[in-house]
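Of the protein chains in this complex, one is absent; all others appear in place.
Right, chain A next:
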Amino acid sequence: VGAASPALSSQCKMAGVTIKSNGLKKESTINPTRTLTLTLSLSHTLPIEGQILEVPVGAQPPNPTAKCPIYRWNLQNKYNYTDVLLLSQFIRSDGGMLPRRVTGLCPEEHRKIAICVQMAHRAGLLPDHKPKLPEDHVPKRPKPELNRYLTRWSIDSVKPIYKTGLKWCKKRMPVGHPILKNNVRYGVKPLYIKH
């Protein structure tokens, strides 16, 4: 904020008069004995200071040589849409995913986490990560407050199944996502995706 513009300072040096040049102040000829303050006064400036915080070193990953963070911590097929503590590390404050080049995730895991984050948002498990709307925003039609979980498709994009069809050509209602089919299951029952 208080940076001196190089053009101004060079001009001052040529003239032989040193002026404390501020980027916000207008250029003027100042008599060294008298001080002249101009309209844009310094009190209107807000000094902002950025500090790089020292993050305390926590637990070490069990597999440090892997490239993707999920492979480093051996969580490959072990997370779901309910593991919000894991998913919240990869999202922005308005709910969107962080880019893969920043988080360092491999493409498959990035896609899996994106899908789990989508399902968690639709299930209402991330209430503080909503996008910021202007204060006078009025929704066009009243949103029904219905509880849901494992929603694959977006709510507005789905059409009702008026004719479900016969047994050999039944139109099923998908639940969950097939990308998570390799997840570890600690029971006998197989994953049931087409309801």
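Keep this in mind: a contact is a pair of C-beta atoms (placed from the backbone, for glycine too) under 8 Å apart; a residue touches a chain by one contact, two chains touch by 3 or more; residues count from 1.
FYI, contacts and distances are computed from a predicted model.
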Matching the hidden chain's UniProt record against "Cytosolic iron-sulfur assembly component 2B", "Large ribosomal subunit protein uL13m", "Armadillo repeat-containing protein 8" or "MTMR8 protein" returns "Large ribosomal subunit protein uL13m"
Touching residues of chain A against the unshown chain: what are they? 52, 55, 58-59, 61, 69-70, 72-73, 81-82, 84-86, 88-89, 92-94, 102-104, 123-129, 144, 146-153, 155, 158-162, 164, 173-176, 195
